[in-house]
Structures are given as structure tokens and as C-alpha cells.
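These notes concern the structure reproduced below.
For this depiction, one protein chain was excluded, whereas all remaining protein chains were kept in their positions.
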Amino acid sequence: MHRIDIKYEAERFGLVFVWIALILLFGVMRPETFLTWSNFSTIFGSEAVLVIVTLGLIIPLTAGDFDLSIAQNLTLASMVTAILNARLGVPIIATIPLVLLIGMGIGVVNGAITLYFRVHSLIVTLGIGTFLHGITLWISNSQTISGVSSSLIKYVIVTRILGIPIEFYYAIILCAVIWYVFSYTAYGQHLLFTGRGKEVARLTGVNVGAVRMGAFIASGFMGAVAGILYTGTTGSANPSSGTFLLLPAFAAAFLGATCIKPGRFNPWGSVIAVYFLVTGINGLSVLGFRTFVQDLFYGGALVVAVMVSQLISGRKERSI
Amino acid sequence: MHRIDIKYEAERFGLVFVWIALILLFGVMRPETFLTWSNFSTIFGSEAVLVIVTLGLIIPLTAGDFDLSIAQNLTLASMVTAILNARLGVPIIATIPLVLLIGMGIGVVNGAITLYFRVHSLIVTLGIGTFLHGITLWISNSQTISGVSSSLIKYVIVTRILGIPIEFYYAIILCAVIWYVFSYTAYGQHLLFTGRGKEVARLTGVNVGAVRMGAFIASGFMGAVAGILYTGTTGSANPSSGTFLLLPAFAAAFLGATCIKPGRFNPWGSVIAVYFLVTGINGLSVLGFRTFVQDLFYGGALVVAVMVSQLISGRKERSI
Amino acid sequence: GQSDGVAAAKANIDRYSKIPTFEAPGEAFDAKACMAGKSIFTIPASSSIPFIKTIADHRNEIAKQLGFEHSIWENQGNPTQWIQGIDFSINNNFDLISLLAGADPRFFEPQVKAARDAGLAVVTAHLTGLEQDVPGGVTSATAIDYKTAGSLLADWSIVQTDGKVNALVLVSNEALSTDSMVSGLKAAFDTNCPDCKYEIVNVPISDWATKIQPTVRAKLQADADINYVIPIYDSMSSFVVPAITITGKGDSVRVATFNGTPFVIDFVREGQVEMDVGENLDWIAHAMLDAEMRILCGLEPVRDSKVPLLIFDRNNAATAGTPAEASKGYGDDYVTGYHKLWMIEK
Partner (left out) sequence: MIATQAGAAERKPSPVERLSICGLTKVFGGNRALDAVDFEVASGEIHGLLGQNGSGKSTLIKILSGFYAPDAGSISIDGHPIPLPMPMGRHEAMGLAFVHQNLGLYPDGTVLENLIAGDHGRLNSWRIDWRQEAARARALFATFKLDLKPNDLVETLSPVLRAQLAIVRAADRIQHGNDTGSAILVLDEPTPFLPMDDVQALFSMMRQLAATGVSIIFVSHDIDEIIDVTDRATVLRDGKTIGSFDTASMSRPQIVEMIVGHALKTDRTAGDTVKTDVNANVVTSSVCGRLIQNLSFEVKPGEILGLTGLIGSGYDEVPYLLNGSTTARTGSLVVRGNTFDLGTVTPARSMKAGVVLIPADRQITGIVPELTLLENVSLPVLGNHERPGYINHKKLRDNADRLLKHFKVKAEGPDQQAGDLSGGNQQKIVLAKWLQLNPVLVLLDEPTQGIDVGARAEIYDFLNTLCAGGASVICATSEFEQLEAIAHRVLVFDRGQVTVELKDGDVTKSNIAKACYLKATTTNAQN
């Protein structure tokens, strides 16, 4: 960590450089539209939800578990927020804690089944996610629910700081909190050891079950936060909102693990990975490329970025 | 393998019993419609594509790799089949080998990047899958392409044996082949060792790289087969056909690993898992439940099935 | 009596079985002159859906012809991208945002409000039925006669079975047009064939690929007398057709649907689908742009786009081309009609 080593620093910041290069490229091609502060504030503001989902994923990933239910958790949270607030008239200040509790409750269910029955988290969370999707369709009658209180909308996107909607700052604050927890608390190290060597952790007095449970609850919480922000961003909830987010969030989590702290899932890396990918997509839209080019870019960038990062590190064997 | 042990047998066939119980339940409720051969031949004939995708997944899963690109591989294969045959007039007999080659080529690319750059297969195949989706959108101009030769359709669903469309038998033959390879060949053993401990496999003289590459090629091949059958089933190719098969296939692969050979991905288990889930969905529709109930069943059944299987085995710690 | 109903249905079908004629949605105006210096920003629901992509591209060509600025926000149907598009158009001083064919403003009302506050007009195009309210706080909604489309689906099955319909109707509730189509369909059954049976099943759009097949298969098993499957959007037919084939009911169950997507017209020609109510995409492009230009030119806004419907069955499917193309088979006097309306041709 404290060694200064050009190769290692290149590896840590490789993705940042590629991101900057991409911005310059689009900037040269469309200086007047792409390279404006308002365009960047749009990019930063609109992908806060994806950032939060990605941050939610990396917590159980660090502990060695997958949470595939986070996307459907988001959708349900978004739908419950809209139904409680817009349909049943529950004030938003009461809705939010309730929804956060539901999210954490889902985390508890995921964790309890995974831990008590010793089943792989991938299948548990896939099953729970599908179940949650069913609930969402049920309570919403498969409809989009709009009419959410404008105060929620105000504190999610209308309020801006430096021109960027405030939800971006929420995401950054969450990122900073997770970074602090990962780096400066015993829980962060316990997560890491749980993910990399459960037996070592257990014999060193780490309550591995509690650590994993904590990770599931945290990702459930993040899913609910993302759901509330989603509703706040769009002023409505639709029953398929989260579906689009799962694979991009996984992509960003793994891509993020190639930078800042290579070889580990880390929050700043995740944020950079999200915005790198989004910048590319946005730039292609601004240039008016057809949408298949977005897929080519997304897939290609992902693969090339991890390849380059591995080349820099000398193709080191890694467990993630 | 050769021990006879009631608890172990209960574990092996637990899912089969649950499946039978489900059939009996629906049968009692709707004897005249559910419990008919035509209904079962429909159930069996309809999910051959999903079975093949699941079989394709378990090969790299056994070797410890994820192939998330298989769904987009399927979509591309389906689209290339339709375009070559319906638009460019290439006879189906020439189209099929070409498409199979493309599928295996995709496997080679996945394998080469994963192995040479030592990147986690999850992110490589996610990236390649997205890239393939871009290619599919490009070559199809985002259109559904129909007009595929009726001989393909004939040899996929029109021809029936015992009332079941012939594609079911293709899936069963592929399953038998994979079962043979897993159980009776050195390659099957190498796959297993590679998946459970690359280092151990390497020390016992297994060429781990070649084994993993082989697994990627095999799953690429299976993806292409599934794509061709998909085109034959629907008589057309649409640019998002495979996207929705990925999660159900993963669910079936993991659920299948709870039966027949508990703790290992295995082909017969996968087939049973697919048809167990499909039977449930079919029964619920026959009973007239609304579609969200399918999600509740799907998610619930998945979780409950693995929980029950773990209870039978005494909640044994497993690596999958 | 029943035969009256069948006759009424037949009359309705006949009305929409001939090549449509152009009907002006409003007074003529000098489009080139009044659009000078104005700009329109189109956000299609998804540029990877060919139906929508084609309309957007045709709008682009017309705009070029008329000489005003028109941009398309390429996206993949992700609401976050729609939101980015709205922000982009505000930042780049466009005059009007056109939410094309499914970019539902209820998904992002705050952004719509922001755009209107910034002085932009926000219009939905090809989203609502004639009788539906303007959704999500937009300036105006250019509507399509979905209700009639729904009634045509019902009437067709009534005519073909001589009033003995037992239909499975597949809908997607989250699309606004569904309400309008379903009300037309129900009304037609109620008036023309009260004894006909139909069951409406909702399958959300994101679940089409996974749920349509098993649902259709199970329904056909559960009720052997079903003789029509009516997927109200024709892209559903790629899942409906194999489900019918696998259950072995290709002979007794027929498919009637709406949209006129080329591959489905191919299906009609080949006999896997019996009929498809089509819309001319190029016509839609003209009509939607016409309505939007009227707003920018300060004219009376139009709600009814007067985009006609045309029934394709095996008799006329080939007029759409082999393989079918998006705007073929509808005649082309509408082009001259719009050119005259816009005063670029006398």
C-alpha cells in the first residue's frame, strides 16, 4: 500500500486515465455539446441509482456472496414508496424508514436462508429476487404508479449543488461511508477475511455468520435506498425498473475491482467504473451513433479494460 | 457412488419426489386437463431450448467458470441462422455447421481472454455477451427476421415421437452425452478437479488451461445449438430472444446440483430442475392464476427446493 | 340478433380493408417558414425496437426536407437514458421534445416539468388513444385510434367464426395504449357478440419472452375450445406462434393482432398469423411531426393524428413486400397530402 511503485500506480489509476482519454475524445468531436458542465451534471446525476446498486453489490461480494436480489429489491422498494405515498397518502417522511426496513428485512431473509441452510447465495438470492418480482407485479397490478410527493422529488433531483442533482452527493456519501468501513474498521477486515478465508476468520474469532448476515442486510439497505431514489428521480415506480440495472452493476463491480485497489472490490473503483461506462454510452448518444454501438462499446470496453489492467499488473493470478 | 444409503437416496431423488407431488396436486385439481399426455408432451417439447442452455452452463460451471455470454450467443446464433437462411438463401444444411462454428469460436474468445489475461470469467463473458448483443442488433437492424426454411421447423418441432416434438429428444441426447463425459471420461474428471481446485488439478498433471478452454468451447457450442433450435421453434429470430433465458438457466443449473449427484452440477439434475419448474408454471396457468403467481412460484420453489434438499442432507457445507 | 352483430362487425372490417385515403388533420400552413430556426428533439422509447426506430428515422428525413433541426436520442429503452435525453435537450436549447411511441412521461414527471419550466414543449407521440387524457403533465398528446384497432381485433374474430369466438387475449397493462385497445375490444364484443367468450391475460412487457409461451400453452390445454389468440401487440406473436405449434393446435387456433410489424406481416403471408392490423410508419412520422410543428407554429394543436389503420390478411399481405417492409402496402397519396398541407408542393 505505501510503496510507491510506478507500475502499481499505473494499475491503480489505469481506468481513470482511460476515462479521461474517452472524455477528451468525445470532447474533441463535440466540444459544444459533450464537453459542457451541464452534460456532465446530467451524467453524474442520472446514474446515482446505478452507483448505489453497485456499492450494494460489493459488500456481499467482498464477503464472498452474491446478492442477485438487489435489483428486484430496488424495484419493490420503489413500488412500495410510490404506492404508500401516492396511493395511500402516507407522508414521505414515514414512507422512507418503512421502505428501508423492508429492504433490510429482505437482506435478513437472504442471509438467514443462505447461512442456516448453507446454500449458495447465488441461488438463494436468485430465488428471492424472482419472488420479490412477483410481489411487485402483484401489489402494483403490473402498472406504473405515479404521483409521488414533490418533496421527495425535490430532495432527490430538483435540488442541485454545483449544477449536479443532489442524489449524486448521496451516492458519493454512501461510497465514502463504505470506503471508511472497508478501510478503517474491523468490520471491513472481517468482511475481507470472510470472503477470502472463512476458516482463518472463524478461528481468529470472527463471527463469520454475523459478518455475512451484516453484508446481506447492508446490500438490502442499499437496494432500498436505490429504490427510493429511483422513485424520486422519475416521480413514479414501474414494475421493471430494476431489471436493467443488475448486469451493469455487476459489470461495474468487477471492473471497479481492477482499479484503485486492484484485486479487491472497492467503492471508489466501482464509482469510477460506473461513470466510465456511462460516459461512453452518453458520448455515443450525443454523437448520434445507433444503439447497437452502445452495446459494442459497453461489452468491448469492459473486456478491454480488464485486459489492459491485467497487462499492466503482469497478468497476475487473482481470485476475483 | 456405490453405497446404498436411504438418506442419501432421499437426497438424490428429493426433487423428483417433489416434482411428482406437484404433478399429483395439479392432477387432482384438474384431472381432465392437466393430467393428459398432450399436456405433458407440450411441457416436454416446449423447454428444450432452456434445457440445452442449462446443460451448456454446467460445463464451465463444473470447471469453475461462469459463461454469462451463452444467452447472447444463443441470440446471435438464432439471428445468423435466420439471416443466412431466410434472407441470403443459404440452405439450412450449410447454415447449421457454420452457426455451430461461430458458437465455438465465441467459446474460444471467452476462453482465450479468461485464460491468457487471467481475468474472472464472469466479467469476460458479461462483456463478450454484451458485445455479441450489439452484433446481433447490428446485423438484424434490430428487426425480427422470419421466413426460415420449413425443413428446419419440421426437424425441430413439427416432427413428433410419442407426441413430443423432436427437439425434446435432441436435448435428452445432449444430456446423455454430457452425462457420459462427466461420468466416464478422463475429461469429465479433469473438469471436476479443475473446478474444485485449480492448483490440485495442475499438480496432478491436468492441463487446466486446456480443460477450461474446452469447457468454454463446449458451452459456446451448446449456445449455438440452442440458438438454432430457437429459430426452428419460433420460425423466426428476434434480437432479444436469449436475454430472458439466462437467469432461469442459472436457477436450473444450481437447483439441479441438489439432486441426482448432490453437490455437483450434473446434467440429469439440470433436466429435472427445468421440468420441475416448468411443470409448476404450467399447472398454475392451467388453474387460471394470474401471471405474477408464476414469479412467486418460481422464486419460492427454487428457495424451498434447495432448503429441503439441504435439510435432508443434514445441512452439509457444500462448495456450490 | 347474432347475425346483425356479425354483419356490423363485417362492415367495420370492410371499412379498414382498403387502402386508406389521406385526411388532413387541420388547416394548411407554411411549415418551412414557420419552422425556420426551431428545433425538435425526439426521444424514442427504444431505438432498438425497429417499429419505433423506423418512425424516428423517417421523421429525421422529413425534418431535413423542411430544413429545421431535428435530433434523435439513441437509447435502449432504459428510463435513465430517457431522463438524460431530456436534460440534454434542455441544456442544448431545443424547442420541443417529442416522446415517441412509448417513452411514457409518467416515468419521469419531474423532468417533464423541468423541461416545460425551461420553456420547451413536451409532446407524446403515438402513445395514447383518442379518448385518453394527456399523461404525465406534457403539453399535448398526439393520439392514435387504438380503440378502433381493438374493436377490429374483436370484429375480425367474430366475422371469421360467425359469432362463436372463444378467445385468449394477451395484453400488457403498463402500456397506456392497452387501456384504449381493451376498451375498444370489449365494446365490440359487447355490442356485436355478447355471447362470445374471451379471457384477458396480462403479461408485462419485460416478461414476454418468459411468460407468453407457457401461459398460452397452458390456456390452450385448459380450454380445448379456444379458437383465437389475440395478442394485442404483434411482437408478442413470436412467442404465441410456437406455443400454438407445440400444443399441436395449429389447425384450430388462429391469431389476430395489431401493429403491422414487418415480420408479423410475413407470418400472415405464410399463414402462421391470420391477420394483422397495420399502421403505416412513414405516415405516422408525417402525422406526428405535423402535430408538433403546429404547436411550434402557434396553431391549434391537434389531438387526432388521423393515422389510418389497414387490415393485412393473406389476401393483401404480399402488397407489403417479400419480405415485408415497414411502410409498404398503404398507398402513397398521403405524402402529397402532407406536402400540400405544409405548402411545399402545390
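Chains here go by letter, A, B and C, matching the order in which they are written, and residues are numbered from 1 within each.
We take it that a contact is a pair of C-beta atoms (placed from the backbone, for glycine too) under 8 Å apart; a residue touches a chain by one contact, two chains touch by 3 or more.
Keep in mind that this is a model prediction, so the values were computed, not measured.
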{"item": "Of B:A77, B:V124, B:C175 or B:V206, the one touching the omitted chain in the full complex", "value": "B:V206"}
{"item": "Option from B:G27, B:G105 or B:G197 whose C-beta touches the chain left out", "value": "B:G197"}
{"item": "Touch residues of subunit B, complete complex, unshown partner", "value": "1-3, 183-187, 189, 192-193, 196-197, 199-208, 263, 318-319"}
{"item": "Residue ranges of subunit A at the interface with the undisplayed chain", "value": "1-3, 183-190, 192-193, 196-197, 199-207, 263, 318-319"}
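Keep in mind that, in the parts below, only the chains that are shown with their structure count from here on.
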{"item": "Separation of subunit A from subunit B, taking each centre as the mean of its C-alpha atoms, in whole Å", "value": "29"}
{"item": "For subunit A paired with subunit C, centre-to-centre distance based on mean C-alpha positions, whole Å", "value": "36"}
{"item": "Residues of subunit C engaged with two or more neighbouring chains", "value": "47-48, 202, 204"}
{"item": "Overlap residues in subunit A, where contacts from two or more other chains coincide", "value": "137, 142, 290-292, 294-295"}
{"item": "Contacting residues of subunit A [partner subunit B, same complex]", "value": "68, 113, 116-120, 122-124, 126-135, 137-138, 142, 247, 250-251, 254-255, 290-303, 306-307, 310-311, 315-318, 320"}
{"item": "Parts of subunit C lying in touch with subunit A, wherever the complex brings them together", "value": "46-48, 71-76, 78-81, 83-85, 87-88, 91-92, 104, 106-111, 114, 136, 172-174, 202, 204-206"}
{"item": "In the complex with subunit C, residue positions of subunit B that touch it", "value": "30, 33-34, 36, 38-39, 42-43, 45-46, 86-87, 137, 141-147, 153, 157-158, 160, 163, 165, 233-236, 238-241, 243-245, 248, 278, 281-288, 290-291, 294"}
